[in-house]
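Only one protein chain is missing from this complex, and each of the others stays in its spot.
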Amino acid sequence: MNRELFAAGERLVSPAYVRQGCEARRSHEHLMRLLLEKGKCPEDGWDESTLELFLHELAIMDSNNFLGNCGVGEREGRVASALVARRHYRFIHGIGRSGDISAVQPKAAGSSLLNKITNSLVLDIIKLAGVHTVTSCFVVPMATGMSLTLCFLTLRHRRPKAKYIIWPRIDQKSCFKSMITAGFEPVVIENILEGDELRTDLKAVEAKVQELGPDHVLCVHSTTSCFAPRVPDRLEELAVICANYGIPHIVNNAYGVQSSKCMHLIQQGARVGRVDAFVQSLDKNFMVPVGGAIIAGFNDSFIQEISKMYPGRASASPSLDVLITLLSLGSNGYKKLLKERKEMFSYLSSQLKKLSEAYNEKLLHTPHNPISLAMTLKTLDKHCSKAVTQLGSMLFTRQVSGARVVPLGSMQTVSGYTFRGFMSHTNNYPCAYLNAASAIGMKTQDVDLFIKRLDKCLKTVRKEQNKESDVSGVDNNDKTEDVDIEEMALKLDTVHLDTCQDSS
Amino acid sequence: MNRELFAAGERLVSPAYVRQGCEARRSHEHLMRLLLEKGKCPEDGWDESTLELFLHELAIMDSNNFLGNCGVGEREGRVASALVARRHYRFIHGIGRSGDISAVQPKAAGSSLLNKITNSLVLDIIKLAGVHTVTSCFVVPMATGMSLTLCFLTLRHRRPKAKYIIWPRIDQKSCFKSMITAGFEPVVIENILEGDELRTDLKAVEAKVQELGPDHVLCVHSTTSCFAPRVPDRLEELAVICANYGIPHIVNNAYGVQSSKCMHLIQQGARVGRVDAFVQSLDKNFMVPVGGAIIAGFNDSFIQEISKMYPGRASASPSLDVLITLLSLGSNGYKKLLKERKEMFSYLSSQLKKLSEAYNEKLLHTPHNPISLAMTLKTLDKHCSKAVTQLGSMLFTRQVSGARVVPLGSMQTVSGYTFRGFMSHTNNYPCAYLNAASAIGMKTQDVDLFIKRLDKCLKTVRKEQNKESDVSGVDNNDKTEDVDIEEMALKLDTVHLDTCQDSS
Amino acid sequence: MNRELFAAGERLVSPAYVRQGCEARRSHEHLMRLLLEKGKCPEDGWDESTLELFLHELAIMDSNNFLGNCGVGEREGRVASALVARRHYRFIHGIGRSGDISAVQPKAAGSSLLNKITNSLVLDIIKLAGVHTVTSCFVVPMATGMSLTLCFLTLRHRRPKAKYIIWPRIDQKSCFKSMITAGFEPVVIENILEGDELRTDLKAVEAKVQELGPDHVLCVHSTTSCFAPRVPDRLEELAVICANYGIPHIVNNAYGVQSSKCMHLIQQGARVGRVDAFVQSLDKNFMVPVGGAIIAGFNDSFIQEISKMYPGRASASPSLDVLITLLSLGSNGYKKLLKERKEMFSYLSSQLKKLSEAYNEKLLHTPHNPISLAMTLKTLDKHCSKAVTQLGSMLFTRQVSGARVVPLGSMQTVSGYTFRGFMSHTNNYPCAYLNAASAIGMKTQDVDLFIKRLDKCLKTVRKEQNKESDVSGVDNNDKTEDVDIEEMALKLDTVHLDTCQDSS
Partner (left out) sequence: MNRELFAAGERLVSPAYVRQGCEARRSHEHLMRLLLEKGKCPEDGWDESTLELFLHELAIMDSNNFLGNCGVGEREGRVASALVARRHYRFIHGIGRSGDISAVQPKAAGSSLLNKITNSLVLDIIKLAGVHTVTSCFVVPMATGMSLTLCFLTLRHRRPKAKYIIWPRIDQKSCFKSMITAGFEPVVIENILEGDELRTDLKAVEAKVQELGPDHVLCVHSTTSCFAPRVPDRLEELAVICANYGIPHIVNNAYGVQSSKCMHLIQQGARVGRVDAFVQSLDKNFMVPVGGAIIAGFNDSFIQEISKMYPGRASASPSLDVLITLLSLGSNGYKKLLKERKEMFSYLSSQLKKLSEAYNEKLLHTPHNPISLAMTLKTLDKHCSKAVTQLGSMLFTRQVSGARVVPLGSMQTVSGYTFRGFMSHTNNYPCAYLNAASAIGMKTQDVDLFIKRLDKCLKTVRKEQNKESDVSGVDNNDKTEDVDIEEMALKLDTVHLDTCQDSS
């Protein structure tokens, strides 16, 4: 409301009360102004009222919300469904222009502001989370993998001779595919086993660079966050190699923003060597729906070059989600989440240790992995490899989500490349194991339920094994199959499912 | 509610009334069942109540909404902000898996169903809109340009020798960038002038294919919907050339779903020759927010190959938008929108004709363009080319959005390629002109307001020209500048803006 | 956004675009200012964007939404559930103060404005609907019946000797109860049959006044909208009698705002005689949820006296509903609804006439009733009175809502008073009949479906009657029972219900 409106209001109700209301509005406006001027995440989260007012204010700056607008173009932000308009707070024009996903749209000043502010907030949070010298970033409404692809495609123009990407192995399909989709040949560097941990083989990396010739290498593609017993790559050393040979370095920091260790690695890498861009998932780090990533780096012009590679306007939806989330949480709220996650990691770790020992298994010693844990499943696997996948399936049907069982020796072909020991990041890990992670937003209750259910499942599997112990040891050949563990698991465990038949 | 719930309800209120309610529920369920079984867009739109019930039913099938779920993975669909969860109807897991954007997610049966159903509905609508023999399609949460890039990247694996993409010129940045980003060299085929229309130079295309050698050509990249006086490419003939030389054919059908003519061209192309994939925008054809595209084709395995190129999970937001929209409209509602658009095109055409004649201009004769119209601005341009851009600016500040003025001879460099006469799809179009389009969702009121405001602006510009007529004719060198018309326009027209200073 | 905010925005995106947005905001503000200054319903409805902005602006003027508020009272507008806060747009303090439901609340300037504006808009609409000289009104979150009670309670203080309320009979429980609850003795004036119509017996009214003595009469309580064959009371003549004897006159105008005839009667009554207050339902006239009424009149101080009788603060919910509705519709939208209702009345009338004749029945000739129609059920009733109630039940289970069948001679006791021929407004109406009404918001499709289903039901009942014709004629004694027709009907018709058993 402006001055005239308040004046009109004063004629209807007592001026003193209207003035109180007017004062109150100013305190909302004060928060908005600070945000626009500083571009930083507020310390304390905003309440819904300020947040929605802010979004409303931005939205009415877009031409599709002009009361007197007449549209004669092919893209006018018209919306057929009121439900759809509402769920997007009437931001319809998306972000960016055909030339650049970070560009300002003449038709949509509000959406453009939303985009700028979101990128600015996210940059602030990345600094806060540990990468203090980051200079530039942008939210892109694509998966982490596709965002990596975009980085590789951008590098192609800088390095016309390059064909290869050097990639310390991590068994996650989309990382691998990101290189294939971009049209490059991944050069897989096998990890080395140090204690229980799988770590980067730096010598093999350097040898490969020399073998292929630096000009033929598009970049080194390293990874921070990963499933134990693999641990984050030796980023500092890789960054130094890249600097020495003049090779770009792209870091897959998928869910690493939530871990000060991962962020520290990137910061150190950039300090002592070369990190060109690091890419992270929005959903995994900021508790928003799947669909966006952040591409960040230390060189404005390179990051801008990437943003100019996206041809066309893009969905504002992931930007809107992260904006709402960060303004609601405030930096204090986000820091609190980070702190809780760390605590939950310790708790999960100690609980899983206890349980594993009770079953004569052990919690793998992987101190360099700040998020994921692994507990051996040796005793299960001894008799029959099916027991391992069956455990996975049982956990799934008991509504434990995210726990992964990794049997020995499964083989998988991805885009024509065959990986032995797929899921374990190495050809022959010494034993089968089970993964659990402490990710942002996890609660004590998640840990407790998980431990309880895992305990029950292990008991059940054991019992069955004892029964079948004479018949076992047969199907070792299935270890070489190309399997999708989760799917296979489901086929095995049909317990419980039939109850569903009587439902509703 | 299931039988037990209704029984419990009957104890509280009269059984007869509860049974009525139970009957009523069945009619909602009947609609949902039809949808799931047939996978077709319902003829009559659903009301909000059915729609929201359906979305709710799907959402509670996702693990993040399980009441007893415990999550120990790195991606558990946790959401920090209730506002965000709500606006996504609690669909958090996105669509697809790391391997394939069309794949089913074990953790998210509801989101997976949503994805399948949306793709099925969209396929149904594409058939209804004129491409009767389409067999496969999927929604991807990326711009049309980026989706084209994905198609090109997929083809790379099939055609390792190919370096070039043959592209009948269309002056729209993201089409051009889509090829650059994919790492290919666009081979621009200039259009030829037939009457007022700019049409595909088929001979030049074929000559180029022969010159480069079919194996070195990744594909022909043609366009349907475009700004007049360019008209849709001669798709049938291009499709035949592609078939003859064994070259893939990718069609940019950006906003062509709304035009039976564009859809007919694709259908014919596929019938007589070769169309590998056609890509269309979600927002421009279905009145949803910017952010998604549909990749469609006639060969299941090729379309599936494209869907498998997307590395990672993706935003479900565009799919959700189009699902809500199509279920709300029903196929009858969508057909009605198509019919109204056609009528509005005739109306806009006749009004613009009248107006242009009143100003000694003419409406360009472009019968092959079913969406966009162009009116000459000869008299304006005669004195001073600035007048043309000023007109654009004046329209913009008067809340006419989407009208484009195209001055003579502007030059623009896109990704290192320089285009003469940029925006006009040819090096030297005979005159400056103004574009207006009749896009889906346009209303009579839009046309009337546009004509009224254009009339006023033309009057004003004329008046000013008469005053300045002695001083003019100076700045012809400006024509060779690299300009962004919209932005330039804004700098010129500062009329009106100052009023803003007194605001709020 | 204020000037400073826009300035901050200009630093992030182009000033020219921000200024466009700023201009656009002004057009929303312009509408709000007009509303606050004039207090009239805008001619054209507001779009959701303006409406929600307005509600948001008001809500942040309430102390519960102050960012820095600290509450140490017993009623601080705290809300436990975010869902609840949201659905009330964060208006928590209700309307009015302990002393007066129309009073301004110091803690809640926004809610107070909302209340004032709503009452002002509603007054405007009452004028527009035909009572041009109304001077004062307020929305009260109570049923029409309870609102009538409040009027009677107010009059008690003015007329300490009065014990009776003179009430031309209308068979609707809550009208009757409104008097009982207020503690007065209703004096029922039976209607007289003129042709098919039941009309006010003016002589009986005047005789009763004389018999009881004017001072002992609290008021005359008349009715406009009612079920045919009763027609609106002869308001003009009643108003004259009231004026002559100095007796207050309260009009139950339940759903009469939608009919120009009903409104005209009130206007005329006030012109030639005395109308102290007229009370109307919000839901029945404005298509909002059940829960509110409007108390209106021609004398500010009397209406204010009523508003001061409500002890305590009250729900703002009905006011908010009608405010949203009227701002969305605009006066033009509301007028359109009134016009369509009238047309639908003609259509329903003609269709029902045709159908009734096909079954040897007739549409009762009730030209004074502008909303409700009645069709005889003579042939049904001839054999067996159960057939009539069975028809009602069949319609109910076939999802025809609101159709009422009125059998002959049912008896009902309400608060100790026994009514013969209950539901028919008279002791002995010549025949059984069925009612249908054309109320605001009715669609052609409602009429068509109704006629179709009624046709089917009549056919079925006839067929059954023919079968049973030898056994019939037995249960005439049930005519004297005390029945709730709808409930009885349900017990009879169990056809269809069993299908429900198999449902989910």
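Per-chain numbering from 1; labels A, B and C assigned in written order.
Criterion: a residue touches a chain if its C-beta (ideal position, glycine included) is under 8 Å from a C-beta of that chain, and two chains touch if they have at least 3 such contacts.
All figures in this text were calculated on a predicted structure; none of them were measured in a lab.
Trainee: Under the definition given at the start, what are the shown partners of the omitted chain?
Mentor: Hidden chain, whole complex, touched shown chains: A, B, C.
Trainee: Considering the whole complex, which of C:Ser317, C:Ser331 or C:Thr426 touches the chain not shown?
Mentor: C:Ser317
Trainee: Looking at the full complex, which residue from B:Ile117, B:Leu155 or B:Val414 touches the chain that isn't shown here?
Mentor: Answering carefully, the residue with contact to the hidden chain is B:Ile117.
Trainee: Which chain B residues would touch the chain omitted from the figure, given the whole complex?
Mentor: Per the touch rule, chain B residues meeting the hidden chain are 1-2, 4-5, 8-9, 11-14, 16-18, 20-22, 24-25, 27-29, 31-33, 36-37, 39, 47-50, 52-53, 56-57, 59-63, 65-68, 82, 85-86, 90, 104-106, 109-110, 112-113, 116-117, 504.
Trainee: Against the chain that's been left off, what residues of chain C make contact? List them.
Mentor: Touching the chain left out of view, chain C contributes residues 1-5, 48, 51-52, 63, 66, 68-81, 83-84, 87-89, 91-95, 97-99, 106-107, 141-146, 148-150, 153, 156-157, 172-178, 180-183, 225, 254-255, 281, 283-284, 286-292, 309-318, 321, 324-325, 328-329, 333, 337, 348, 371-372, 396, 399-404, 414, 436-442, 445-447, 449-450, 453, 486-487, 490, 503-504.
Trainee: Using the document's contact rule, name the residues of chain A that touch the chain not shown here.
Mentor: With respect to the unshown chain, the touching residues of chain A are 1-3, 6, 14, 16-17, 19-20, 22-26, 29, 82, 396-397, 399, 487, 490-491, 496-497, 499-501, 503-504.
As a convention for this text, only the chains that are shown with their structure count from here on.
Trainee: Does the chain-touch network form a line, ring, star, complete graph or other?
Mentor: complete
Trainee: Could you work out how far the Cα centre of chain A sits from that of chain C, in whole Å?
Mentor: 56
Trainee: Between chain B and chain C, what is the gap in Å from one C-alpha centre to the other?
Mentor: Once rounded, the distance between the two centres reads 48 Å.
Trainee: Quick one: report the Å distance separating chain A from chain B, using the average Cα coordinate of each chain.
Mentor: One centre to the other, that is 29 Å.
Trainee: Going by the touch rule set out above, which residues of chain C reach two or more other chains?
Mentor: Chain C, residues with two or more chain partners: 1-2, 14, 16-17, 20, 22, 24-25, 29, 82, 504.
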